[in-house]
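With one protein chain withheld, the remaining protein chains of the complex are depicted in position.
This part shows subunit A:
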Amino acid sequence: MIEVRELRREFKVATSKGLRRNYKTVTAVDGVTFDVKAGEAVGYVGPNGAGKSTTIKMLTGILVPTSGHIQVSGVDPAKQRRDLAKRIGVVFGQRSQLWWDLPLKDSFDLLKSIYRVSTQDYQARLDECVELLGMQELLITPVRQLSLGQRMRGEITAALLHAPELLVLDEPTIGLDLESKERLREFLADINTRRGTTLLLTTHDLDDIERLCPRLMVIDHGRVLADGPLAELRAEVTPDRELVIDLREPGPAPDVPGVTAVRSEANGLRHHLTFRRAEITAAQLITQVVRQVEVHDLAVVEPEIDDVIRKLYQRQVDQEAHR
């Protein structure tokens, strides 16, 4: 579905010093290579300025690469922009493709004409989205009066009316409340599994990845740092798990071999222990802990995906230092 080889993109940035104007070249995407197969759901994450949006813009034909090869849905986005537009759907979280002053339904009708969707297909697709996203009452509302969450449901519907094989979403859940986010994720997971629509999404919200994307690609400084299933990356980069215990009475942390007490809170009422999953299972550890102290509550904490990404980045820096 997507084939990217050695993709590079440079920008000239003006640096003004007094009246002199100099240009320096900034490489936003620096040799990115990956494939996405039909039906996959891939999360594309990285810090601000990592090159995510630039990659997305090149994949969707908005920007032309400085060098490298891209094929999306069988076409070259730089050369066949309009062909590509008919095959893919794009949602930008921070810019709208809807007609601001018109009822939501009018935007859908216009897109039907723009993409030349037959009335029958259009009606079926629209009905499906309206039902799954709960938009019955929103159709007659002018877009400017919609809440962000409601508008985003409209944006996603708008991108799906021509039944694209690939749906590209740039920060689809940005600024949404928890309920709206959950609703969108559920819907996207559904069209991915049931309709087989390939998903590629960038996000800052790592719950999106956790819920939606079996595969994660991490990019920073224009390069892919890691590419694989989230669980694998997590196990590989952060083998440590954390056990948080709340004691009945304040006291010292329990002492178990191979386990480190990293910190304690509330005058010794709560302790954080880290353990290596390869060496001791959570169940074994808990059994040993409850033998030593009286436990009020406990929880096993998986490393935050943020930590995973931070460690991946650190690993990359270390590897470069070793070279």
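What we mean here is this: a residue touches a chain if its C-beta (ideal position, glycine included) is under 8 Å from a C-beta of that chain, and two chains touch if they have at least 3 such contacts; residues count from 1.
Simple rule for what comes next: contacts and distances are computed from a predicted model.
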* Asked: Of the candidate names "Methylamine dehydrogenase (amicyanin)", "Multisubunit sodium/proton antiporter MrpB subunit", "ABC transporter permease" or "Cytochrome c553", which one corresponds to the UniProt protein name of the undepicted chain?
  -> "ABC transporter permease"
* To do: Quick one: say which of A:63, A:152 or A:217 touches the chain that got left out.
  => A:63
* Out of A:50, A:85 or A:237, which is the one that touches the chain we can't see? -> A:85
* Structure fact -> Among listed residues A:67, A:97, A:193 or A:284, the absent chain is touched only by A:97
* Pick out which of A:48, A:113 or A:267 touches the chain that's been left out of the picture. => A:113
* **Where the missing chain touches subunit A, by residue** => 11-12, 54, 57, 60-64, 78, 81-83, 85-86, 90, 92, 94-97, 99-102, 106, 109-110, 113-116, 142
